[in-house]
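Reading through the structure tokens given below for one structure.
Only one protein chain is missing; all other protein chains are in place.
Moving on to subunit A:
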Amino acid sequence: MKLNYPISIIIAFSISKATSSVIGIRPQDEVLFQPDQNGKWACLNHPEIVLDISKINDDYCDCPDGSDEPGTNACSNGQFYCQNEGHIPGYIKSSLINDGVCDYDVCCDGTDEWNTPISCPNRCEEIHDKYIKAKETKEQEYQAGVSAVIKFLKEAEASRIELQNQFKTKSYELLQAEQDLTRYLESPEYLSEAVQQEEETKARLVIDQIKLKVSDAFKVFTLGQNNLGELRIILDSLSENFNENLKDNAVKQTVERYKNHLEKYKSQYDAEHANELSFDSKSRKLIKSLKEKNIPNSSKKFNDVLSTVKNEIINYESITERIFDLESILNYLIDNYNPNYNDPNVKRAVNTYQDFAVNKEETEVIADSFITELTDDFMEIYKYVDQIPEEIKITFEEVEDKLPFIDRLRYKLKNLLNGFIGREYNPNPVPIIQGEVKDNANDFVSKLTQKRKDLSKSVDLIKKNLETNYGPDDILRPFNALTIKWHIGEYDYDFNFVGDIHQRGNNQNLKIGSFETVEVNNISESEHELLLSFDHGARCWNGPIRKALIVISCGPDHELLTVTEPEKCEYIFKVKSPIGCKLKPEDKLKHGLQF
């Protein structure tokens, strides 16, 4: 027969009694350690190895399975049985036997040190009391947390049911919308009107394209200006605060080079300082000017737009040049500064720049051809406008008055663009027009298509939400919209258990990560921890993307216990919260929960 050694503690709660004559075994296993008629005995799992019975516990390992030395540490794979009378019996690893340490966590009776001068008084009573007390405390925390858990679970359930209902409704609406679209596309009304509208659409399309181009160009300008601003803050602060006593030549050089930079570009910086209009507001003004209804009379406006854009491109080129210069200064600093000097100001400059460098939105250089292109676009408008009959223009304007027609077109174009570059666009859903104004056919089709798309999207979203793992019994579901704020150490944290975690402090707001998965770590029958993984936070210098593990154990309130960063940019948050309480089946039943 094989003796089955349990790994460590026998979980089953049974108070043990009685002792055995062979040290280190369970009383009931004594039968396995009897000599045969010749006074011999065989290793339990190696019957071919036969030993004199005196070799049991003689402090020399004879059996490969360690079975001849249950009471000593002679065999590296041995197990020693602690009776632990009054508490839970357990097996202790042979490496802990007779080593001069009372390993009370397994052997509360102190029998593991039977062969050393160390005295290990039996502490089972005290340990058992503690064990019971700890159990009680846990139970109290559980009881304190349980009503909150029930509340969350009920909310979760309600929200789930609500979603399930929405899913049904929306699915039905989607079906309807699909049918509407099909019907209309096949209708004679649609087939007759469709052709007429092509030209006017083209003209507006071009205008919108222009607006988009201009707006995107200005976004690039703004970004450049922001990047320049950030770099300057880094260098301003370094120049002001660095420790001149430290003989770090690289830092001194950096500051010197920055000073020269400011000197060299003084006129540009002064001009920018004097000019209060940001790229952003300039951009808005320009776009607004393009909203001119009377397109043929707009040529002056168009020229204004062109010259403004031209100017700004020149400004932007200067910005790019300065960014390049400042980056090369800072790259020089990174390559050459002496980290051992540990000037916090230098380190801050380096870290901030490194964060900036890896996270910055890179901008594409705006080509010279941009102006030519824009001019061509304007010319194209005239081509269409000339051909547009008067009455249609009026129709246009009417539609535009009632509807954000331009916006709709832009939206279309954006979608096209975004589709092309693979970027998600957050649409302002197009309102559905109900009868009042007779829409033209293409618009109506796009309206119907849009509706179908929207519905399909919301159905997908609901479905995805319902399929998301929100932990045991859906416990995290109600936390969708809840952000908990915590302060620990020098940082503030914004926690959304199923959204994002942000860390604020030191003039930075960093995303630590977004909720990815939740797992349950079962500790015992009555206890577990929730392990929430967050990933895809802001990138750290030298590679890693910030991520975090949230370990939630049972407690009466949400409480952030510790934040540690054992690895750079990998955080562990320890949290106590009712969410971490493992609901007993009877409590579920009592509160009528379905799970």
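As a convention for this text, a residue touches a chain if its C-beta (ideal position, glycine included) is under 8 Å from a C-beta of that chain, and two chains touch if they have at least 3 such contacts; residues count from 1.
Following the convention adopted for this analysis, contacts and distances are computed from a predicted model.
Per UniProt, the protein behind the absent chain is "Glucosidase II subunit alpha"; the candidates were "ResB-like domain-containing protein", "Glucosidase II subunit alpha", "Ribosomal RNA-processing protein 40" or "NADH dehydrogenase [ubiquinone] flavoprotein 2, mitochondrial". When the missing chain is restored to the complex, the residue among A:Lys154, A:Lys213 or A:Lys463 that touches it is A:Lys213. Check A:Asn45, A:Thr116 or A:Ser533 against the missing chain and you find that the one touching it is A:Thr116.
When you scan A:Ala357, A:Val445 or A:Val551 for touch with the missing chain, the hit is A:Ala357. Checked against the full complex, the one of A:Val101, A:Ile132, A:Ala158 or A:Val520 touching the unshown chain is A:Val101. Within subunit A, the residues in touch with the undisplayed chain are 58-60, 73-74, 76, 95-96, 98-101, 115-116, 213, 216-217, 219-220, 223, 243, 245-247, 249, 331, 334-336, 338-343, 354, 357-364, 366-367, 369-370, 373, 420-421, 489, 539, 542-543, 562, 564-568.
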